[in-house]
Structure formats: structure tokens, C-alpha cells
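Read the structure below first, then the notes.
Complex shown without one protein chain; remaining protein chains in place.
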Amino acid sequence: MIKIGIVGASGYTGEELLRLLANHPSAEAVVATARAAAGKKVSSIHENLKGLCDLTFEEPDYEKIKKECDIVFMAVPHGTAMDAVPEILKDSKCKIIDLSADYRLKTDVFEEVYGMKHKAPIDAVYAIPEVHPEVNKNLKDRLIANPGCFPTGATLAAAPLAAAGLLKSVIFDSKTGVTGAGNTPSATSHYPNLAENIIPYKLTAHRHLAEMVQEVSRLQPGFENVSFTPHVIPVSRGILTTAHIETTEKLTTADVKKMYEDYYDGKPFVQFAESVPSLANVRGSNFCHIGMEADARNNRVVVLSAIDNLVKGASGQAIQNMNIICGLKETEGLWFPGLI
Amino acid sequence: MIKIGIVGASGYTGEELLRLLANHPSAEAVVATARAAAGKKVSSIHENLKGLCDLTFEEPDYEKIKKECDIVFMAVPHGTAMDAVPEILKDSKCKIIDLSADYRLKTDVFEEVYGMKHKAPIDAVYAIPEVHPEVNKNLKDRLIANPGCFPTGATLAAAPLAAAGLLKSVIFDSKTGVTGAGNTPSATSHYPNLAENIIPYKLTAHRHLAEMVQEVSRLQPGFENVSFTPHVIPVSRGILTTAHIETTEKLTTADVKKMYEDYYDGKPFVQFAESVPSLANVRGSNFCHIGMEADARNNRVVVLSAIDNLVKGASGQAIQNMNIICGLKETEGLWFPGLI
Amino acid sequence: MIKIGIVGASGYTGEELLRLLANHPSAEAVVATARAAAGKKVSSIHENLKGLCDLTFEEPDYEKIKKECDIVFMAVPHGTAMDAVPEILKDSKCKIIDLSADYRLKTDVFEEVYGMKHKAPIDAVYAIPEVHPEVNKNLKDRLIANPGCFPTGATLAAAPLAAAGLLKSVIFDSKTGVTGAGNTPSATSHYPNLAENIIPYKLTAHRHLAEMVQEVSRLQPGFENVSFTPHVIPVSRGILTTAHIETTEKLTTADVKKMYEDYYDGKPFVQFAESVPSLANVRGSNFCHIGMEADARNNRVVVLSAIDNLVKGASGQAIQNMNIICGLKETEGLWFPGLI
Partner (left out) sequence: MIKIGIVGASGYTGEELLRLLANHPSAEAVVATARAAAGKKVSSIHENLKGLCDLTFEEPDYEKIKKECDIVFMAVPHGTAMDAVPEILKDSKCKIIDLSADYRLKTDVFEEVYGMKHKAPIDAVYAIPEVHPEVNKNLKDRLIANPGCFPTGATLAAAPLAAAGLLKSVIFDSKTGVTGAGNTPSATSHYPNLAENIIPYKLTAHRHLAEMVQEVSRLQPGFENVSFTPHVIPVSRGILTTAHIETTEKLTTADVKKMYEDYYDGKPFVQFAESVPSLANVRGSNFCHIGMEADARNNRVVVLSAIDNLVKGASGQAIQNMNIICGLKETEGLWFPGLI
């Protein structure tokens, strides 16, 4: 059994790691840290784990983690992971999968976008497995930057066209569930504010835009004409990305469909919707469902992707990455359907 | 025009008073206090009032209020109204309608239930107009205790049977929208906690139980066999009260329906549902819709009442009380339908 | 009192007309037709109107309507209004406000988009009052084409930039409440399908696109680079339109704000959000709230508009149009806040 430590296990992504690992045949959580909850049973906070998890939250102790764990998931806010990462990597064989933003961007871009000095720049491997074949069991790097939720949905929606060099402009109009904002109550998550409403925010300059530009331009070098507007919808889980794509050539829906099917051939977690993808069909699962329609009038295509922001957009993809770098089957512990 | 002051106007009940007064032909809000928001335009906080309200939030200044206002609504938490009420009543002609709990219960009951010393006991008139004919334009008292939201729904559901002395036991199983808990974000109002969920709380000992006992026993002297269990449902507004009533006699549905229709004859805000009442049909309005079914097997009847907790359960009933004590038509400014 | 007939009064827009007219000081509904509900009390179907509406649904009888009504609202599906309109206009003084799609588009465009022969082409006046100053009390035409819900939100979001000739491309990514699809249960409106979900549809070719192109190009002649993708969100009422606008010049947020404020100066129903507009703030009301942000990186601006699809997007705008053509104050009966 692969021994897992989770740093920051009291939040949503920590809970999801514990939920998914509760059923993983080859890995088990052995340490779960959470400062504010230290000393409490994990299942007294995450009550869905009652009967399934006997861990107790601990104060973070990196020496203990390095001794007991093979893989460490950092499920902490940005700016926090960078404090622990070098300490955990040093004099250990631990590999780290960082769910925070700290190692996703080039250092200078990170510092500009997040408005802080990076305390511990280290080379990391950014990993959406479906588009990054360089992530595999022979990977030498010990630090995986697990992608952001919006960039995962966006990149999966645009990758085949980007890889074909066909993008002229892309607007990602994304709609996310509110768990993306964490489990601390706020005005946005206040039920009467969100129910029967939709809350757009950071209309032109959300932090995840830099990550999208980085990933799309990696596939189509030089292409940076990416825009991104997120909205919170009255939904707990899920991101629907509506990608409004202007292409350099006129394409039919069948052309685009074929291109996407070929690109994602052999990628078990990408599936194609009968018509449009639905958050319900991927809820709680690691799947990404995709749909699309070309505009008959011009060089445009609308591509839709649906993921669960906490699973494929965070903890599920983290476990998928763990599976891959540990030489397990990519789908291990993750091969179950969405909860309609 | 009746001049209105609202103390504590930044919360939900304050906003609702302003919303309702925006359309009242004979009254207008002239002062709106809110410490934390003092100096800000009311419509910059309550954006639904943009174009309709030019007031600016002020620090509470009771001398100013006494000079400028005929009626003062206290839309503050319990324990706070009692600080201001004696000051406002003194050397003024202001009448106060207190939406807090401070003057609803006998002082000793208040002190026990709310766990605090009452700083300023004053005789007040508790007023659900449909069951308290003593509230009228000749009322000498200048302090109206506006009923709690749950007790309003519960009392309206049980009053006709209580007035007929037919109650043997009553269990109010109430389902409320989350605005009842105020506009400060909390774990209960955190969208992912409440959506697709229902949160029961204070299963046997909610503070409003004392108010229910007081009101039901006023109608059926000596009867105190009242139980109350509230639940928060994923709804912003509204209370559905399911009253499980054991009666001293066997009654048919038709018997009960007739009794309720007679009791509420001439009460414009009580209406009877075709089958079961719906929160949608009373949303935003001052109506209470009622439905019922007698149990063919025994001496039981289930009565349902639906109100909007912020309107008939708070600010609408406050304005209804204002209308009555000011000699206006009871329905003035309140005679509009629910928003389906 | 202006006498009103409503043809097709059992649906959502019919109900909204009745709800709004219940409080209109200068107009009253005197006839409400609905074939399937004929003979039933209106308030037995629209229970929110209990106590407020004594009408009984009738079979449509246009001779009766012509005798009794000054204004007729057609609240029927497209393809149905055209059957009645000529009959009502003939030998009468009735004016018609048609909420259906039948008279919004040029006949040839209508026939192509709606895939049917137009049985009764008649000149009509398309009327979003904020952008169509030609709609006024001296209007000679007796047939008003009340705009579609999506085109209303879209046009209001783009009009000032269009009127200034600054549009280069516009993508309307719209999010609508499900009442837009009517009150007949369907797979889309089935609660488990929509709750915790978002349903995009007609990704590139919704019927309302033609109406948007017509209206935007009326303001910026020759401009037709308009795209439109609608989504149903888990919301009953409201449309948030996210307009992704490419402009011919670089503009700052302040520039755009100023342009919009000037354009909508003196238009009482258009208000500007403090940051982003919210469906909650316009719910049940005739207001349109607008917000915007220019993209610092390029010639782009994101403009947001929020309306209630059943009010400003249908029945409220219909009454606003009635007010205007009848010489009443534009805001009469509509000057109340949204229901948060």
C-alpha cells in the first residue's frame, strides 16, 4: 500500500482526497493534518467518512510525514505550500502533489499574478494527464503541480484545436459550483445570495487566466489570445466551461468532433456527451464530458466541457497523477460513475 | 404621509421594511440607521432599491428619530431593542413596532428563555392582527411587539381549533427559509451545506416555543401541550408549518375547513389553498395560505400554513400593524400577490 | 381605467400580467382567456392571486374582447398570435401588445427562423422603450411586438456601444431561469436534471439570435457579427447576459461606464450595479441592472445585464409599453423593487 499524507485535510479538497482514498485499493491515507482541527477525529468533521476513516487530524509535522508517507498531497491555500514543499522534499523520498497554485506557473508569472514573492522556487511538473504525456512513471521530478480547476476544464475544452494550431481567439465563459471558493462561509456562498442567482466575478482578470494562457500556448506556441470570465452558479460542485472559439479555418461539427475523439482516444476519463455535457453526469467522478457545435455561419465553434471541480478539477486529478507516477493503472480507485 | 424611522435597516427585515414602504401610499421611510453602514447610500447595500430609495444609512440618533418620525420600526437583534425603546418612547409621540423578541414574552419568561436580564420591561401589545382584535386604531399602548416568524405561522395554523378549545396536543414541525437566520454568512447558510439538504435544529427547545405556548394558551386557556421542531430547508424565504394536531373530538376535513373559514372570515391576508399551500404563492407577500386534512382513522388533523418569513413573519406584519394602529386600511401598501 | 384583455392567461407571462395589473392604478384586467382552464377561477390556477383577482378563465372570444377591452395582451406561443391579431384589430380600436415572436422579425426572416409560413403579416412596432424612442403616446400603429427575453437583456447590454458604432464582435453568453421555457413540465425543467446543473442548448443557432442581430444592427448599421449561446441555470426567474464585446477602439472601464450612463440617462428602469449585477436585485421587477469591465490587455469589454425574464423580459416590458402608448407615466404600476 502506498502511504499518503494530506496536508490541509479539513477543507473540501482534503475531504475529497480522503473520500477517494477510502476506496483506493493500493493507497491509504495515514496522516491528515489540519491545524484548527488538530486532535479531532476526521470523521467528526467530515461526517460522510463515519465508519470509513479512523484518522485523527494532526498538527503538521513534516519530519513525521517524511518518515511515514510515500506521497504527500498539499491541500492548502496558495502561498502556504511553498513553505512546506522544500522541507518535505529535503532528505526524503516523498513525492509531492501540490493542489495549490504555488508551482503551476513560471516563478515570475506567479509573482505577478499572485502579488507575492515566491519563497521557494523549485522545478515542478504541471500535469493534466490527458494533454501531458511527459507525466509517467519514469518521471524524475518529485513535485507535481496539480492544475487549477478552471484551467483543467478550459484546457480540456481547447486542447485538440490548440494542438492542431487552429485557434484564432478563445473566450472561456466558465460557470462553477461554489465549493471552488472553499468551505469558509462568505457573502458569495451565503445561500440567499447565491440561490436563484448567478454571480460573475473578475470579469477580465482572474488569476487562472495566466494558467490557461500557459497551457494553451504550450499546445499552440505563440497563441495568447485567451479571455476568461468566471461565474459562480447555484451549484455545489462542477464547472461547465463554454469555450467560444474562433478558428483559423472553417470547420464543421463533424470535423471538430472527429478531431476531439482522435485527440482523446485512449484517455479513459474524457467522454463525449450525446448532445451537451451535464454536471450531473460527472458529479463526484473524475470524468470530463465534452460536447461541441460549429457555427454554420462563420469560423467559430462552441466547445463545452463539464468536470467536477473538486475531483477532475482537484483531488481526483491529483490521485490520477499519483496513480501515474506510481506506476499504477491511471484509473485505479477512480473508475466509478458520476452521481446523477 | 406617516414618517417612518427604521432602526437596524441593513439586515433582511430592515430591507424588507424599505422595500414595502417604497410602495406604500401613506407612509415613507425618512430615517434608516445602521452603524456599520453609516454614511453609505441605502441603495448601495440594498441594490434592489436603486432608483427607489434615496436615503443614506445613519448612526442611530434617537433624538433625531423622535423629532422626525411618527412610527419607529426596531429591526434589531433581541437584547438590543430594549436599549433604545424607553429612550424613544420618552418625551415623544412616536409609536414603536419592535420586530425583535424583546417585548413578546412576559418578562420572567423572556429572561428564562433568552438567558438575559431584561433591562427595560414595558407593557407591549403582541399583535397578530388576525387573532388579536384588541389591536386597533384606538390602541393606547405605544409599543407593539411584532410576533416571531415561526409563532406567526404556527398560531395561524392552530388558532381556530384553539379558539374552539379543541386542542389535545400540537406538534409544529416547521420548515423555514434561511433568511430567518439573518444576512451574516454562517455554516448553516453556507450554500454547499444547505443546498440539497435540510437542517433540523433545536429539536425540542427552540426559543420560539415559549411564544407559541403563550399564544395558543391565550386562545385555549390552560392548554400547553405544544411541541416545536424547526428545520432549515434550501429556500431563501418562507415558512411552511406542518401542525400535527390531536383533537379532543373526531373531526372531518370539512368540519375543520368550515371552522377555519369562519374564523378567518373578513381577514384578507388569510386565504385557503386549493389543496396544499405553497411557499411560492405567498413569496414576498403578506398572505398566509392554509390547507388541512383530517385523519380518517383517529382524532387527528394535519394543518398547513405557508407564509413568507420576512413579510407576514416580520416586516409585512409590522406594516400591517402600523396600518391598523394608524387607522389606515389594514391592506394598504400590502395588497399585492406573491411572486411565483 | 384602461380595460385589459389577456389572451393565453394561464401560462407564466399571463400570470405575470395579472400579477402586475393587480396593482396597477390605471389599468385592470377584465378578460383572461385560457382554453384548457376555461370556467375555472383564475385564482384557483394562479393561487398567488387569491383575494386579488376575481376573474374566471374564458374561452377566447375576440368579439367580446374587442367590445370590452382597450388593450389586448397576446400571451400565447409563436404561431398562435398571428391567428388572432388581424381579427382583433379589424373593426375595433383595440391596441395589441404581442408577447409572442410573431411580429418581432421581418416576415421573411420570421419564416426562415421559425420554419413556418406567416399567416398574417402586419406592420408592428418592436419596442424596447429604452432604445426605441419612436415608441410613444402618439404612435399610430396598433400592434406592438414585445421583445423576446434574451434579446431584451442582450440589446440593453450592447446598445450604448452599438449606438456609438464601436462594436467589432459580440458574443452573448446568456444564462436564463427555466420559467423561460414555460410552465409545462419537461426534461429540462425536471428538478433532478436542472438542480445542481446547468444546461446549455442551441449553442450557435437559437431563434433569438435573429432578433439580436436585427436590434444591434439597427443601432450600428451593417454590424452583424453577433453570436449567442444560451444556458438554463437552476433558477426560476432571471437572465444574466454576459456580453463579450470586441470593440473597434481600446476603452477603459470608466469610458464604457460613462457611455452607458449617458445613454441610459433618464431611463428609470436601467440602473448600474455597484460591482456586478445580480438576478436577486431585479427579481420580480421591471429593472435591468448593468455592470461592466474593460479588459486592460486589449480592445475588449465584458458587459453584464440582469433582468427578470418574465418581467422586463416579457410582461413587465409589455405593461411599460402599454403605459407609454396610453400616455401614462412609463413607470406606473411597475415602480417597485426587486425581491431579494
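In order of appearance the chains are A, B and C, and numbering begins at 1 in each one.
Following the convention adopted for this analysis, a residue touches a chain if its C-beta (ideal position, glycine included) is under 8 Å from a C-beta of that chain, and two chains touch if they have at least 3 such contacts.
As the structure is a prediction and not an experimental result, all values here were calculated from the model.
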| item | value |
| --- | --- |
| Full-complex contact with the absent chain, from C:G115, C:P133 or C:P192 | C:P192 |
| Chain not shown: contacting residue from C:T152, C:T179, C:Q271 or C:N286 | C:T179 |
| Chain not shown: contacting residue from A:I2, A:A22, A:A163 or A:A205 | A:A22 |
| Contacting the left-out chain in the complete assembly, out of B:S236, B:Q271 or B:N286 | B:S236 |
| Hidden partner chain, touching residue among B:K66, B:H208 or B:R283 | B:R283 |
| Interface with the undisplayed chain - residues on subunit A | 12, 15, 19, 22-23, 44, 46-53, 195-196, 268-269, 271-274, 278, 280-285, 287, 289, 335-340 |
| Hidden partner interface residues of subunit C, rising order | 12, 177-179, 183, 185-187, 189-192, 194-196, 234-237 |
| Hidden partner chain, residues of subunit B it touches | 171, 173, 175, 177, 192-193, 196-201, 203-205, 227, 229, 231, 233-238, 240, 242, 244, 276, 278-280, 283, 292-297, 300, 302, 304, 340 |
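FYI, only the chains that are shown with their structure count from here on.
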| item | value |
| --- | --- |
| Dominant chain pairing [most C-beta pairs in contact] | A-C |
| Innermost chain by mean C-alpha position | C |
| Turning angle required so that subunit B lies on subunit C, C-alpha fit (0 to 180°, nearest 5) | 180 |
| Inter-centroid spacing, subunit B versus subunit A (mean Cα positions, whole Å) | 46 |
| Distance from the mean Cα position of subunit C to that of subunit B, given in whole angstrom | 35 |
| Computed distance of Cα centres, subunit C from subunit A, in Å | 39 |
| Contacts with 2+ other chains: residues of subunit A | 177, 192, 196, 234-237 |
